[in-house]
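A single protein chain has been omitted; all remaining protein chains appear in their positions.
Now for chain A:
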Amino acid sequence: MAHDGLGIDGLNLRDSCNSAPISEDAQQGVSENDGGIQITCFSEVVNDSTLHFQIIRLEKQIYAWIGCNSSKLGRLYAAAPTRPANLVSVTSILDGASDNTGSGIARRLVVKTGVNIILACNIPKNNPTLEADAERLLMQKLVSLGYRRPKPDGSSV
């Protein structure tokens, strides 16, 4: 299976998905789901932690799950651009009362892509480096899948 070149240095890239219909990157141009839901999964090892990413793309929304060393669902957040100004609102909808690791990721994903996002994240708290790495990897993948918010002057972010 060809691996796309995300150009990530110092990381162990393992691109693994199970047998359910899953679409590949836009760069590879293979889509197994016709116009409906597309799922992208991959895992990366970062500093002895394994981060798992699952991105489910709906027509008007993205659901993403970030797993750190486990397959627990974690905390669930919803984030969306809200009118009138281009502000982004984020709320925790499951389990996010005392630990809001992940809410910042959700908010910044919406800022950068402009799409409604539901994010599930089980990264442990007090680990900002891991959180930042997870956000960077997820954002890279979303950009490679075509999610990029154009700047007001027409060029891409």
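Following the convention adopted for this analysis, a residue touches a chain if its C-beta (ideal position, glycine included) is under 8 Å from a C-beta of that chain, and two chains touch if they have at least 3 such contacts; residues count from 1.
FYI, contacts and distances are computed from a predicted model.
> Which listed name, "SORCN protein", "Proteasome assembly chaperone 3", "Radical S-adenosyl methionine domain-containing protein" or "Sorting nexin-1", is the one UniProt assigns to the chain that has been left out?
For the chain missing from the view, the UniProt record says "Proteasome assembly chaperone 3".
> Could you pull out which residues of chain A are in touch with the chain that's been left out?
14-18, 20-21, 33, 36-37, 39, 41-43, 52, 54, 56, 58-61, 63, 65, 67, 70-73, 76, 78, 93-94, 116, 118, 120
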